[in-house]
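For this depiction, one protein chain was excluded, whereas all remaining protein chains were kept in their positions.
On to chain A.
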Amino acid sequence: MTIVHGPRMLKSGASKLASAPLSAKFGISIIIIYMLAALLAPHLAPYGEAEIVAKPFEPWSAQFWLGTDSLGRDMFTRLVFGARNTLGIALMTTTLAFSIGASAGLAAATFGGWTDQILSRLIDVLMSIPQLIFALLLLSIFGTSIPTLIIVIAVLNSTPVFRLTRAVAIDAAVSDYVEAARLRGEGPIWIMTREILPNITATLVAEFGLRFCFVFLLISGLSFLGLGIQPPTADWGSMVRDSATLITYGDITPLLPAGAIALLSVAINLVVDWFLHWASGLKED
């Protein structure tokens, strides 16, 4: 969007932000807080990420704000570092999923014919296998290093992105302005990036937000199952698993990383809702 819009769009974007509903402002603030926590993790956290500072399962105290985990690592420190790992990996994965899905979808819509058939059937095959089971299978084959994790989840998540991109891009690809560009003799790259992409950006951005949540939840889920981010790297999913036993003693500490996941999902959805509302041109009555 920024490529074609320039300063005017930025300015109107800023004024839109000021007039955003309270829910969207709340969502944006939460996301900013999370991002700051992720970026400034080493400065915010009182201890090191994998540093064993006390006995296991210390209660909340002035020294250990949220107590310690099963190995005696500071819970608050792990929570802050977890933001960095979980968020960063989820962001990278979603970006990769979008690069794959959106380019394939655009190509399918622009070229049509055999390109479209082959890509679409390939995606159908990928989508026909349940996502979590497929992810477990691939991760047990390729191992659970962070790069494999990113690639596997990105490929799995690129399938719905492909479907969405293809659907909206086909709509744009048959319009007169694309035909005019073809008649002018423009190449496929121009048609995809300059004619079609700017017109489907709003939909893709909204999908990006939602997809980010799914990726994030999938990573946390995999970590909880022990196939995601590996110890000693801090991550919210595995933190829930590690201290899950505390629940039986009425301690809410394991719910905190889970709450962090839930809060971020809600915040992102609030922002996406607002963005969709704004981009779809629906007016308040």
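Here, a contact is a pair of C-beta atoms (placed from the backbone, for glycine too) under 8 Å apart; a residue touches a chain by one contact, two chains touch by 3 or more; residues count from 1.
Heads up, the rule we're going with is that contacts and distances are computed from a predicted model.
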Answering from "GMC family oxidoreductase", "(2Fe-2S)-binding protein", "ABC transporter" or "Integral membrane protein": the UniProt protein name of the missing subunit is "ABC transporter"
In the whole complex, of A:E49, A:D74, A:E195 or A:D242, the residue touching the missing chain would be A:E195
The listed residue (A:L17, A:I118, A:A180 or A:I247) that touches the chain absent from the view is A:A180
In the full complex, which residues of chain A touch the absent chain? 1, 4-5, 8, 12, 175-177, 179-180, 182-186, 194-195, 198-199, 283, 285
